[in-house]
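Structure below; questions to follow.
One protein chain is absent from this view; the other protein chains keep their places.
Entry: chain A
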Amino acid sequence: MSRLSVELPGLTLKNPIMPASGCFGFGKEYSRFYDLSELGAIMIKATTKEPRFGNATPRVAETASGMLNAIGLQNPGLAHVMENELKWLEQFDVPLIANVAGSTVEDYIEVSEVISTAPNVKALELNISCPNVKHGGIAFGTDPAVARELTKRVKQVSSVPVYVKLSPNVSSIVEMAKACEEGGADGLTMINTLVGMRLDHKTGKPVIANRTGGLSGPAIKPVALRMVYEVSQVTSLPIIAMGGIQDEYDVIDFISAGASAAAVGTANFVDPLVCPSIIEKLDQLLQSWGIDHIHDLKGRSWNNAGEAAYHRA
């Protein structure tokens, strides 16, 4: 399996495949399907300081090759996650990436400081891309200055490397990425969901109780791929990519676009065994192609002319 092993800040990964945050809970449910130690890592459900109930139902709606969700960061709160979920996950030989969310800078700092001390949490993923998270009327994930400052503050208290999860709902993802890099981020994860809507044909009303929701699944892959392609060429930060990944070919695409590892979200709902299946098939595919290491394919899509043009823009 060595052609799949990947080293990233804080993370020694057996393979570059991990479930994305919010699509895998804290692992318990999927441990009934396979041994979680097979995974490269696990991105756990967003954790906030206090427990949260989340939004009213319906919370999900299907769309063409995708789905909308407005779960609303439901989670049992920091203390419970530390004492129960993370402890339970210790039985597996798998590094955890803790997805941290909050309403204020202080919330993020408090959760990050504590959760980064858990022995199996090897990195943090700052969720600054959830539409519900507001700060002075501006979402953390859409204002580069706010994102830079938050990253800096969290870096000061975290015992493990800090990755920032970027929102695609911005006019320039490159600017956001650079701001996080300036703030001292160790890596980036991208992309979170795209804000969307679905209406009931008969009533004309939104299907999701929250009215809008985050679009995920195969429908968003082209957008995610483009963003990884752009960001990977202008920052030196490693990227864990996500957005519509369903099979080994999708993973190859994101690595070719410049990512270092890949996360699988919505596809877990379609096939609970999708992660171990991708890991196995990815290894076979690379072998059949005669590729010694997955990172030999990294950034294949880059084109220097395109890059130069980008810097001028």
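Following the convention adopted for this analysis, a residue touches a chain if its C-beta (ideal position, glycine included) is under 8 Å from a C-beta of that chain, and two chains touch if they have at least 3 such contacts; residues count from 1.
Quick note on the criterion: contacts and distances are computed from a predicted model.
Which protein name, taken from UniProt, belongs to the chain you can't see among "Cytochrome bc1 complex cytochrome c subunit", "Dihydroorotate dehydrogenase B (NAD(+)), electron transfer subunit", "Methyl-viologen-reducing hydrogenase, delta subunit" or "Permease"?
Spelling it out: the chain absent from the display is recorded in UniProt as "Dihydroorotate dehydrogenase B (NAD(+)), electron transfer subunit".
Among A:65, A:84 or A:156, exactly one should touch the missing chain; which is it?
From the options A:65, A:84 or A:156, the contact with the absent chain belongs to A:65.
Which of these, A:99, A:169 or A:268, touches the one chain of the complex that we don't see?
Hidden-chain contact among the options goes to A:268.
Given that one chain is not shown, which residue among A:217, A:238, A:258 or A:276 touches it?
Result: among the candidates, A:217 touches the missing chain.
Would you write out the residues of chain A that touch the absent chain, in ascending order?
22-25, 28-30, 32-33, 51-54, 57-62, 64-67, 69, 71, 74, 217-218, 246, 266, 268-273
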